[in-house]
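Quick one: the structure is below, questions incoming.
Missing here is one protein chain; the remaining ones are kept as they sit in the complex.
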Amino acid sequence: MARIKIDKDKCKGCMLCVSACPNGLIAKAKNLNRRGIHCVEFSASSKKNKKGCTGCSMCAVICPEVCIEVYK
Amino acid sequence: MGNKNRILITGNEACGEGAIQAGCRFYAGYPITPQNELTAYMSRRMDEVGGVFIQAESELAAISMVFGASVAGKKAMTSSSSPGISLKQEGISYLAGCELPAVIVNIMRGGPGLGNIAPGQSDYFQATKGGGHGDYHSVVLAPASCQEMLEFTRIAFDIADKYRNTVIILGDGVLGQMMEPVEVTGSRYQAAAREKPWALTGCKGRKPNIIKSLLLKEGELEEFNRKLQKKFSLIAKNETRFEKYKTEDADIVLIAYGTSSRISRACVNQLRKDRVKAGFFRPISLWPFPYRDLKSLDKGKTKFLVVEMSAGQMIEDVRLAVQDDKRVHFYGRTGGGIPSEEEIIEKVAGIK
Partner (left out) sequence: MEKVVFKRPNSMREVSTHYCAGCGHGIIHRLICEIIDEFGIREKIIAVAPVGCAVIAYDYWNFDVTEAAHGRTPAVATGIKRVLPENIVFTYQGDGDLAAIGTAEIIHAANRGENITVIFVNNGVYGMTGGQMAPTTVIGQRTATTKKGRQIKRDGFPIKISEMIALLEGAKFVERTSIHTPKEILKTKKAIKKAFEIQIKNEGFSMVEILAMCPTYWGLEPVEACKRIEEEVVKAYPLGVLKR
């Protein structure tokens, strides 16, 4: 099953990846990162649909800070 | 006078040939009288020597193209006349801010504004006090003959590369467009070759080079400026040039550069015939200005007459050198006017 790794401290909380993920697997984190902002976090599967991460990399493609690595 | 490989050539073309001999292989120019012969010459010669000639869309594009060729490690030059040189000031400041070598030729004409196409020397301040923004200096060399237009351009490229600095050749319409026999010893002149590890050539086999003048970090720009000022004092120590003529026993010393110096030298000969102890001092490097060498001629009561084709600009540096304004006199013509021998001799007679 594919997954992504988010560099939480580089994330500036622009939330572009959240809307880019076709399966809604990325969401705003509750806690703050080192920059004092709500970064994002990845969960292997979401209530929206059971299918997990497919490794499509749409999140990484739109991330302006190159915070996301994708593994498959 | 023997042949010795001399040809009859305009000052503008001699300047171009000097650049070619110095190894300049990039020239960007733009049409403006009275320097067009130089641009035309380079458009022909660069193709012959496998160099690059570009007629740019403007003088300020041309100086930026020179910036590009220089940042890539090549010897590069541009030329223009007064109004066009004003357009290049920002580019020159950027070259200084990146410590990039480049040669800029100004064949001065009457100003201000569109002025006229007659010779002038009213860009002295712009050239020596830095016409662009920031604390920087270009080395400024002032030729007074077609031979010097060739030789000083060669020297200019050497100084530019030696110190990674801009060098201005400050000529005028007379020097540019008149013809004189010029000794073209091209084959024997060996331009100094210098390694340029700092240049942008693609980071193969080394860490990437970054060449920029934006220094935002705390104290970074001030540190850079300290380094620049140290360089400028080194240049002043090594590259100050001048010529003295009959100054040992002179009661009055005429001070002039470029075309004005040719006329002043003739006056000194005439004055000597009329048993006036006149001498002549010619600054060749207008920056660094030969303050100490000029001061050394002052025997306490010596009088000085500064002759310029302007309303008086170099006179301020002469005053700084002599430190006694009462003894520093001025004769100048503006708007393209050229001082005549008679006018200068008449002025000398009037000085008590």
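Residue numbering begins at 1 within each chain, and the chains themselves are lettered A and B in the order written.
The criterion applied here is as follows: a contact is a pair of C-beta atoms (placed from the backbone, for glycine too) under 8 Å apart; a residue touches a chain by one contact, two chains touch by 3 or more.
Computed from a predicted structure; not experimentally measured.
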item: Option from B:116, B:209 or B:334 whose C-beta touches the chain left out; value: B:209
item: Residue touching the undisplayed chain, where the options are B:68, B:83, B:181 or B:335; value: B:68
item: Missing-partner contacts on subunit A, residue numbers; value: 2-3, 9-10, 12-16, 18-20, 37, 55, 57-58, 60-66, 68-72
item: Touch residues of subunit B, complete complex, unshown partner; value: 25-26, 28, 52, 54, 56-58, 60-62, 64-74, 76, 90-91, 94, 98, 200-205, 208-214
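Keep in mind that, in the parts below, only the chains that are shown with their structure count from here on.
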item: Subunit A and subunit B, separation of their C-alpha mean positions in angstrom; value: 61
